[in-house]
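In this view, the complex is presented without one of its protein chains, the others remaining in place.
This part shows chain A:
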Amino acid sequence: MTLAATVGRLAADPMSTAAGSPGFLSPTGVEIAFLLVGLVTFGAAVVTVTTRQLVHAALWLVVALGGLAVEYLLLTAEFIAWVQVLIYVGSVVVLLLFGLMLTRAPIGRSPDADSGNRWAALTVAVAAAAALVWVVVDAFRTTWIDLDGPAAGSTRVTGASLFQNWVLPFEALSVLLLAALVGAIVLSRKAKADSARTARATSAERDTPAALAEPDTRSDTEGAR
């Protein structure tokens, strides 16, 4: 939504459309870079869903999300780019890797890392992509972002746009996230209560602090390394 806010503001900016519409036949350096990074991002995304190696898929996702952040940067939306890295690369992918390593993360190919639903998934993905492309193209037809002027996506501009034009969606999303948070707490507490009933017998020995914090023995190996 924040991206939409930025682009929406850009669309409303009369300056960006005033100058003679730049053509597609004489691209600038930034446009070429945008295209190349876009291709890399697309390639990484495709590998993410096609590779048979589970952890590699997560790491290719890092490349795809990082590429997206670079695209934001090229469009001067610096704030959005860093938040993209912070939230997606720094937290979501780490959570993903944590989940994989906690359950199963074999090294090498997983022959069963495939699903009979792949055609259904492909259909949904293509439909979603088509809808998004259609909406975006329809909304911003000939809008041109002026990259030479003052940064159009700086933190100040993004913040002003977010809290002036998009306050209601922002607050609605906050409430949604709060509801999800409360739901997660309720679910985890319920599971805890259930397991507490069954595990009451063994709890006595489990609660004894068997492994107290050990002294730092790294200092002893200091000379060795």
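We adopt the following convention: contacts are C-beta pairs under 8 Å (C-beta built on N, C-alpha and C of every residue); 3 or more make two chains touch, one makes a residue touch a chain; residues count from 1.
Here, contacts and distances are computed from a predicted model.
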Undepicted complex member, UniProt protein name, chosen from "Nitrous-oxide reductase", "L-arabinose transport system permease protein AraP", "NADH-quinone oxidoreductase subunit H" or "ABC transporter ATP-binding protein": "NADH-quinone oxidoreductase subunit H"
Residue numbers in chain A that touch the chain omitted from display: 55-56, 59, 62, 78-79, 82-83, 85-86, 89-91, 93-95, 97-98, 101-102, 105, 107-108, 151, 154-155, 211-219, 221-223, 225
